[in-house]
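One protein chain is absent from this view; the other protein chains keep their places.
Naming follows writing order (A, B, C, D, E, F and G), and every chain is counted from residue 1.
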Amino acid sequence: MDRDDLRSMLERLSLGELAVDEVAEAVARLPYSDLGFARVDHHRHVRQGMPEAVYAPGKSPEQCAAIVAELLQAGTGPVLLTRANHAQARAALDRCPGATLTDVDATGTLQLLTWRAAPHRGRRVAVVTAGTADLPVARECLGTLAAYGLDAALVADCGVAGLHRLLAAADEVTAAEAVVVVAGMEGALASVVAGLTAAPVIAVPTSVGYGSSLEGITALLAMHASCAPGVVVVGIDNGYGAACALARVLR
Amino acid sequence: MDRDDLRSMLERLSLGELAVDEVAEAVARLPYSDLGFARVDHHRHVRQGMPEAVYAPGKSPEQCAAIVAELLQAGTGPVLLTRANHAQARAALDRCPGATLTDVDATGTLQLLTWRAAPHRGRRVAVVTAGTADLPVARECLGTLAAYGLDAALVADCGVAGLHRLLAAADEVTAAEAVVVVAGMEGALASVVAGLTAAPVIAVPTSVGYGSSLEGITALLAMHASCAPGVVVVGIDNGYGAACALARVLR
Amino acid sequence: MDRDDLRSMLERLSLGELAVDEVAEAVARLPYSDLGFARVDHHRHVRQGMPEAVYAPGKSPEQCAAIVAELLQAGTGPVLLTRANHAQARAALDRCPGATLTDVDATGTLQLLTWRAAPHRGRRVAVVTAGTADLPVARECLGTLAAYGLDAALVADCGVAGLHRLLAAADEVTAAEAVVVVAGMEGALASVVAGLTAAPVIAVPTSVGYGSSLEGITALLAMHASCAPGVVVVGIDNGYGAACALARVLR
Amino acid sequence: MDRDDLRSMLERLSLGELAVDEVAEAVARLPYSDLGFARVDHHRHVRQGMPEAVYAPGKSPEQCAAIVAELLQAGTGPVLLTRANHAQARAALDRCPGATLTDVDATGTLQLLTWRAAPHRGRRVAVVTAGTADLPVARECLGTLAAYGLDAALVADCGVAGLHRLLAAADEVTAAEAVVVVAGMEGALASVVAGLTAAPVIAVPTSVGYGSSLEGITALLAMHASCAPGVVVVGIDNGYGAACALARVLR
Amino acid sequence: MDRDDLRSMLERLSLGELAVDEVAEAVARLPYSDLGFARVDHHRHVRQGMPEAVYAPGKSPEQCAAIVAELLQAGTGPVLLTRANHAQARAALDRCPGATLTDVDATGTLQLLTWRAAPHRGRRVAVVTAGTADLPVARECLGTLAAYGLDAALVADCGVAGLHRLLAAADEVTAAEAVVVVAGMEGALASVVAGLTAAPVIAVPTSVGYGSSLEGITALLAMHASCAPGVVVVGIDNGYGAACALARVLR
Amino acid sequence: MDRDDLRSMLERLSLGELAVDEVAEAVARLPYSDLGFARVDHHRHVRQGMPEAVYAPGKSPEQCAAIVAELLQAGTGPVLLTRANHAQARAALDRCPGATLTDVDATGTLQLLTWRAAPHRGRRVAVVTAGTADLPVARECLGTLAAYGLDAALVADCGVAGLHRLLAAADEVTAAEAVVVVAGMEGALASVVAGLTAAPVIAVPTSVGYGSSLEGITALLAMHASCAPGVVVVGIDNGYGAACALARVLR
Amino acid sequence: MDRDDLRSMLERLSLGELAVDEVAEAVARLPYSDLGFARVDHHRHVRQGMPEAVYAPGKSPEQCAAIVAELLQAGTGPVLLTRANHAQARAALDRCPGATLTDVDATGTLQLLTWRAAPHRGRRVAVVTAGTADLPVARECLGTLAAYGLDAALVADCGVAGLHRLLAAADEVTAAEAVVVVAGMEGALASVVAGLTAAPVIAVPTSVGYGSSLEGITALLAMHASCAPGVVVVGIDNGYGAACALARVLR
Partner (left out) sequence: MDRDDLRSMLERLSLGELAVDEVAEAVARLPYSDLGFARVDHHRHVRQGMPEAVYAPGKSPEQCAAIVAELLQAGTGPVLLTRANHAQARAALDRCPGATLTDVDATGTLQLLTWRAAPHRGRRVAVVTAGTADLPVARECLGTLAAYGLDAALVADCGVAGLHRLLAAADEVTAAEAVVVVAGMEGALASVVAGLTAAPVIAVPTSVGYGSSLEGITALLAMHASCAPGVVVVGIDNGYGAACALARVLR
């Protein structure tokens, strides 16, 4: 129910076509359905312009399948199932065939499933990673971007210790309308990339590294303390969130 | 020196108009001047599309004035002096009159000075704050946005404990092309705002609060852990950085 | 032994009905039994008005069963076995049948067992959760409340990023005499709920989320830094503690 | 505007007494006034049942005075100015005489001002402190409780290292309908008090102590990890918050 | 080689019974044997008065057995193998029979093995625990004390939330020449015990608890911030270290 | 009132020499006096064998003087005023002359005052410091020890980076019945000293150092993680606590 | 392409032997090959003088083998595969036989593989460890040093609690041109070693220890806070990094 619906309803009330009680109840009955274990929000797409995403961890395969089915039936936009294990993915695919699958960790244990991805929108986006180990996070980002109709270029393995590799990729980076930087360890790549382009730079710290990396805290803090102005940061390993942020930028 | 300059230089070398040594030296002599205590980067504007900003803390009043003067002379774009105390501001103004001043803390001790702000660009931007105490950070953000030619609306004092106040401002928020959310304490405002709009939401954690606020760490972590997808975060109290990020988005 | 008992004992001493040694020993022999591995406190119920609870982790199945049996035999009030795994639950049920079982994690591995729950007391209580993944903590809270005779309404999946869902449930929340808010990630729900009601709000941070959630530390800090006055907080994932706190409030 | 107002407005619309546009505007114009620097929320009292409180730090003396004056004029309930320094207190008193003053730190630098405290309600409440140094936080709590009409007993200096002192005060503690425990250092007093009473126990960690006290973090964590079930905790040094929580409990 | 040996050697050098080179080499060749993977220190017993202890984790079963055998052969005092898993324990027992075994975790996975424990010395020592879950750490402490010839009384399950239980055990505690307090969660027991006795109190924080217990950090900090003067603390879960400290006290 | 007093009182009750009410009141009236702002505990000396200590910070000069005077009048043992500033020290001395003063920081701002120190007891104790900057903490320890009648040797400036200096002092260290090690920075001195002696070693981490020293946290953690068994640790900069711990050891 | 190549290319351009486009492209085509999942950097050896190292975790066995093969084919220097599990090691060995294997954890699960180690260079290097449990990290360091042609002496089990053992090894330590100190727990060995030698001392904190060791954070902080000037530190458990640092020192 948007503002026009409300106004129209008020007008019908003023015309005697609706009763006061009906209007009160209509306002109270907000437009989501109730599956018992999760309130599915059909209108988030309208409100936020984002695909519906179901976060699989902690849900049973049956719950995953049921929520996906409900979302597909209720709306017409993209639907994602994120970080699904094999049982969850299978249950959702069995009930709702036709999804695209993306591996989002090194061992293929977790997957991103996409139904009804938006058509390609022809925007130029780059996802840059520091090392091979950052690829799973990058893939979750790329898969989510695809659901939004954004077909990003992957520029992998550009750690700052080998500057010439990043410089070789500089054209690709500077040509992009927006850049996602995925980096663990010291996360320095975000600062360097932001120094090369005036486009939005969204930094994703990853938990890649050991010991002093503190499972991504070091990269998160370093990206926030970046000497390059205008870098923005999302949560650790949150490739999905970076894609959503980028989609907000390129609406 | 941009790529065209390089190409043209190589062509002149091939034509015998330049010597190999000249070209080597030209490449080596990158285009910044050297004041002895700080390398002033004339070309950052070209590369990043951002105004030049001088971070005052730790510099003497004379250093502040000299760097500002050099930047004004070398380029034509906006120049900012950020977080200047009274002595620094006075020295810079004496040497380079004509700046706009913005108080960026509650007691008027620190100021933002802007020379040659860009003309207004007519974009709709909102800066939303949770409480009165967040205003200094918001003002630094607003002042920096103004230097970019972005005239943002300030929607102040919308803490989530008084939802009806935020809802009253919802139109202003949802109409904006991009929103900056400035909040300390638990930083929950970012999640709520991001649930109201599909536009980019840039969250600035502030050090407002005491005890468990941990001088902004709590808000920073909470904003990163936001349940609303696509929120991006800058550093604690970094209103300047949020403005730069927003300017990247609205290039 | 309460104060009246003591006084009566002193009087009997003064009347010569008791010997000094008897009184000294009686004071020394406090009323708990000793099972060898855990001192079972029969009088806690009187002193605190709370059911007896046995925390299963780190105890053998036999120990769990023996302590539960001792408590059931010694008193007449409710007895709980919290966070029991299957072996512990089975051992306790074999020795002491008739318990109610509640799953308290997503995979059904851990359970809450309740013997002799108090009769329903007809108080209006609400347990509100931010997301589906917070349900196990909510269930532990609900199960414990039931042992106290408190039959709480579960208002699930009301994350602040979808405000209209929370607003739809606002009646249920504001009608409650006390509210428990269960939320992970940024924990913002506690602030928003506390802004809607003047009743006691007990916030339970959960370890739901990844990366920047820091296994619940982020939510705990955020809830403490809440901009809504009068929010109180219990430990991370401590649904049992929240129920005990609420029972203290509604004695 | 409460629900009845809304309903009555809808009825008048249905009766043709109001135009659609009027109703739309009325809903949009939420009932707060705008002072320019802080939105004063007249309806919070209705919604939350709490006095209005103005947090002084970061506001100018003039701002403090203006907000207090606005609140006093707009409503009829208690108004507090918290953590005011001398200039802020004087400005507020000059404009709005008649406040009660409470010193809330050891040196008398910060004060709590109360206008129109609620009449005493005759509830039995105890505020227990571990040491003399915790008194300022306790005083802020007591002063705020007084504004709510709650006249609490202060039981000071009951650190757990001198158990007999706490036991001597046990009657006072167990007789209370609710207890606030104010303690720094290791914060153990909360666990011990919660073991003595079945009433609500609200723990306030203080920043008292040095070195390993970590400015209150140690006490906050320890109170959350309390072995006594049902202890709830507010933020570090947050005597005001504890009073608000207690007022929620004793509505 | 002690000081007398050195002096005697110098005297023999002065008498011509030893050559300069011999003396130099003797000083250089310190009295330990070299097994290749661990330097076994035969003289630590003399120097420190402590039994030899081998920390099993990270060593192969064969290494454990070899080091224990070497220590038993080289000296005459107690030898301990700490935190051995079953394979390590079996290998050591096969090669060196006759050890006493103590379970040092709840599941019996890790064990403490003691060879040649010192004879009982008749000192009065108490080990007090807060809860049943602290018993494994207490057992490691008790087992190590036994190797020193110290037969400690175990006073279990005396958490501060049930003060009357601790008070019932107060005689046992105050009669001891030294007390070890083993407690997780908020670790408040150390403060209370130290308030009851003037004897040395050695506090062992344990990792018992969840969420806000931070795996023992909370208890460690709380014990250090204790309001009872003269409490000393060892590392988290370090029952072995507490026993060594107590043995230093009761030499 | 000790156990014999209680027994005697019960006997007199049984003999009719005391009334039940008298006994009840006597038990209730625990033996401390109440100055209004701090409960002075006269019996702590009996219970704990420790001098009375007043912690000055946060108390007014008048409060300091009043509490000291009360303690001197009520008992006969040592009385300390710790960390007093000049105003507090003067007020206490004016009212209660005859104290010994010890500077406990580098600038002479804070002092320890001792009245009625116990006579020397002839025990051998050593206080070892790593650097000159650790001396204030060592002096607070030495001054407190003196109040207990313990005359400790100060072995200063023995940092582990100059091992030969510590080895030169080894005789003094190994001859002591107990050793206090005062060290900031990495705190390694505790491990080395504990390797040289079998006597009790009490480690005091200090906040000496900058940057990575984290104001003493680094030394505290390092001392707890010591590879030398049996090191015990007190809080950061807590020279007073170390002296109390040592006095417990040498009762 | 090094500077001479560039100069020669420019000269050929000036001589008309190369076209402007060719030069532009040559500069752009930096000399690495692209395997699709990882950009292999052939020129790092020239630029940094270091062997090529492939970090195995997070890569499939096939990826490990392919990258190693590419590196061996493209260059002539040493190639390392670090922290390989058995499957990764086997895949790499099957495709590229002839590697040296080093166990780098206690259980033989992870291995370091070295192809084409540099010939021994005859430098004197020592790797000193505090305890047996530090050996895996030391072995990774030794194995990497061997790839550089550096044959280091291992001086194991020299914890500071047994100073005489370290002193016995002092000759070996002081004779070395550079020393790596590998230590967990409190990491004090680095300070002591740095006090014995004027050579470079590279400290490697390890995650050895439990409880207060905080998985190496304690040792890392302690090594940074070392009282011995000139100690440098690498990341936790980073034996590989220490070897690379030492190789930089001994180029």
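We take it that contacts are C-beta pairs under 8 Å (C-beta built on N, C-alpha and C of every residue); 3 or more make two chains touch, one makes a residue touch a chain.
Here the structure is a predicted model, which means the values were calculated and not measured.
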Chains shown that the absent chain touches, full complex: A, B, E, F, G
Residue of A:18, A:104, A:130 or A:199 touching the missing chain in the full complex: A:130
Full-complex contact with the absent chain, from G:117, G:146 or G:233: G:233
Chain not shown: contacting residue from E:14, E:76 or E:107: E:14
Sites on chain A contacted by the missing partner chain, in the whole complex: 130-131, 159-163, 184-188, 191-192, 194-196, 209, 211-214, 217-219, 221-229
Those residues of chain G which, in the complete complex, touch the missing chain: 47-50, 53, 194-202, 220, 224-226, 229-236, 240-241, 244-245, 247-249, 251
Absent-chain interface as seen on chain F, which is shown: 106, 131-133, 135-136, 156-158, 162, 164-165, 167-168, 171, 208, 210-213
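Going forward, only the chains that are shown with their structure count from here on.
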Most remote chain, CA-based centroid, reference being chain G: D
Whole-Å gap between the CA centroids of chain A and chain E: 53
Distance from chain E to chain D - Cα centre to Cα centre, in angstrom: 49
Residues within chain F bordering two or more other chains: 194-196, 220, 224-226, 229, 235-236
